[in-house]
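Of the protein chains in this complex, one is absent; all others appear in place.
Then we have chain A:
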Amino acid sequence: MVLVLALGDLHIPHRAPDLPAKFKSMLVPGKIQHIICTGNLCIKEIHDYLKSLCPDLHITRGEYDEDARYPETKTVTIGQFKLGLCHGHQVVPWGDLDSLAMLQRQLDVDILVTGHTHQFKAYKHEGGVVINPGSATGAYSSITYDVNPSFVLMDIDGLRVVVYVYELIDGEVKVDKIDFKKTATMHG
């Protein structure tokens, strides 16, 4: 049972002052084993905050991140799964599932986590699963102002992943889950 927090596109302080209080109260140090962040934090304070939740932090660079040293893409192996991380502004058309699938095959990962569109998505194709955790602050995106704050928590247990989707809708936190297993066909 390994908990992996996936979030991104916070755009603090430019587009949002902070994470929603209801999210912050749930994110306590010590519960989560890994954090993967799609990017656009944008400032060091947020980096430090995430680091305080969990020391194993992986971030890729969003176009507004002040720290230019984050990589464009990253791969992490957690348990039986290979995860890929990329902000997504580099993949055009933005949010296009086929283009993202190509990136996934290039990175050769089971699960690709990307952001930029600020819209939650979970999509499966032959190359694997693409997850977009959305924007954790509900910041407006290049495409739309209508954004619900959201993030994702993955529970990796052997060959199975349970993806918990946390969304703030009308001031209330709604949690759903998605269940999937790694099958032999998922990889190359």
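Just so we're on the same page, contacts are C-beta pairs under 8 Å (C-beta built on N, C-alpha and C of every residue); 3 or more make two chains touch, one makes a residue touch a chain; residues count from 1.
One rule holds for everything that comes next: contacts and distances are computed from a predicted model.
K.L.:
Name the chain not shown, per its UniProt record: "Vang-like protein", "Acyl carrier protein", "Rab-GAP TBC domain-containing protein" or "Mediator of RNA polymerase II transcription subunit 21"?
P.N.:
Listed in its UniProt record, the absent chain's protein name reads "Rab-GAP TBC domain-containing protein".
K.L.:
Tell me which of A:12, A:27 or A:168 is the one touching the absent chain.
P.N.:
Here the residue in touch with the unshown chain is A:27.
K.L.:
Could you tell me which of A:7, A:35, A:85 or A:129 touches the chain that is not displayed?
P.N.:
The one listed residue touching the chain not shown is A:129.
K.L.:
Residues of chain A in contact with the chain that isn't shown?
P.N.:
Counting only chain A, the missing chain is touched by 1, 3, 25-28, 31, 121-126, 129, 153, 155, 157, 162-166, 175-181, 183.
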